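Note that one protein chain is taken out, while the other chains of the complex remain in position.
Showing subunit A:
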């Protein structure tokens, strides 16, 4: 199905957070810390306040009141401590954006700077074991004896991979527009992945009852997780609006987005694998080292894929975190699975080579009966089918495993495979359906962040009601609508779709109105392991003269339950794969060890794939029937596409060039240096 809002988007009529016409609007511009650690001695705002159009300067000098529950990055100006370079330490509100920006430049912040530490290493004395990792998984797990498994193995590998700081780059910058009405109700137009959760967070931060806050996010230009939880600009807009008694708008610049809207933690991951003479795993150990800020703990669940992927008598997965003088990492497409599967699936390839086995066969051989970490049965699992179908389409049978031998002029050619996985979960949501002038109005506070959520919900409602999609109107993106889970964890469609489906069922009872709240239904879901799986195959060309790597073909085969709409699904899969290609070959934010903060904070320096980088990208799927998921029988597909891509490409680079790069991104420098 084509996007319902496609036309309003391409004609510029779709309204994004910063675009709502609000009378008397004013503008806030943040002042960011220029030290990486220290204490604010004084904020001198006199010159700024004297500038034309300036209405207020907010800072820790006179901390605007927030509730004691205000937390972490949202507790703006509540403390004088600077936790990282780029942190918001003050803000100017003025009649125009230009005036606010000009005045922000003359706010003088005096610091008592302290020595900073922004360097992640496996030797860091501050490494610790967080209580849990996101979103509540145990930090360390295991069974069996890894050392014994390794000792008994015919083949072992012990390898370390690193991934850099990565940033989401949604097209729409983070923006918020807030105002308070006469009754003290707060209205926030926000670039947000969840109106309900956004409302709750903002209400908690300001100590307001939930029904005193309304968050509207009808159109969101991408998020990938960076708009998943409320970001500081929304709190700042609301705070500033209260201060000046007028609506306040903030649209972050791309540079500011790099500083204050979260990023994927860099990781260092050590993998130790052992296999017996037949290739069956005897041990699997995955330890991930990562960072968080001193503001709050964010523990990416990088080592969790080992709990899902392969059967082994001895398993250990562990996470270690260090709190550095950096911004708080946050959600980025497939947090955990994406970096974790890069390492695990690269290591599986290394193990296949070490054991003299085909990497597809090695994975098939170790496909488990039940979920290795929990022992639970899978609701469905078709990794083997994906591998086989991909192998067939990629002519894998005729592949010569020998690395570094295929050449086309300057180009060395290689192929690689990796598996993908992502949990298939759902969360409670509510929905309402009503008849309206012969049409059907569906209401739910879901979010369409460019994924096609509005469209697929229309389709679900139309199919359930047995009417044509153009008779169904789906209203989303507003916290005044029935509460819904946010667009995250690939749970959107499963969560909202369940509620819409049930509401439509309920509607059919009297043909007037239908209500649903899926909390009870979901609480009764059986204890099963629910995951989508996939296999990605890459063909790469590595230039022997220049070290350039080009991906000449990328194929993803996914088993993700019932695919509800081919057009929408394809764009999710290939979007994820494209982002995975960026991770493999080019994406990297540079941590400035000397001054703290990040460098390369724009799209000229932080490279994401251009069209020319993805000439041949293909996503296909195997239909799965799984009754244990939700009424649609679907698994989330927003994130699985990015999982495994970097490993497939890295494995193909090894096959092409004959040496392994274990440090992303795989740039020409890393290809060339070991060759010469």
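Details
To be clear about the criterion, a contact is a pair of C-beta atoms (placed from the backbone, for glycine too) under 8 Å apart; a residue touches a chain by one contact, two chains touch by 3 or more; residues count from 1.
The rule we apply is simple: contacts and distances are computed from a predicted model.
A chain of the complex is left out here; the name its UniProt entry carries, from "Ion-translocating oxidoreductase complex subunit B", "Polar amino acid transport system permease protein", "Xanthine dehydrogenase YagS FAD-binding subunit" or "Rieske (2Fe-2S) protein", is "Xanthine dehydrogenase YagS FAD-binding subunit".
The hidden chain makes contact, of the residues A:87, A:366, A:645 or A:667, with A:667. Check A:79, A:471, A:567 or A:605 against the missing chain and you find that the one touching it is A:605. Looking at A:65, A:110, A:410 or A:623, the residue that reaches the missing chain in the full complex is A:410. Residue A:101 is the one among A:101, A:280, A:473 or A:515 that touches the chain not shown. By the touch rule set out above, subunit A reaches the unshown chain at residues 34, 98, 101-102, 105, 410, 545-550, 585-586, 590, 592-595, 599-600, 604-605, 607, 609-613, 665, 667-669, 672-673, 675-676.
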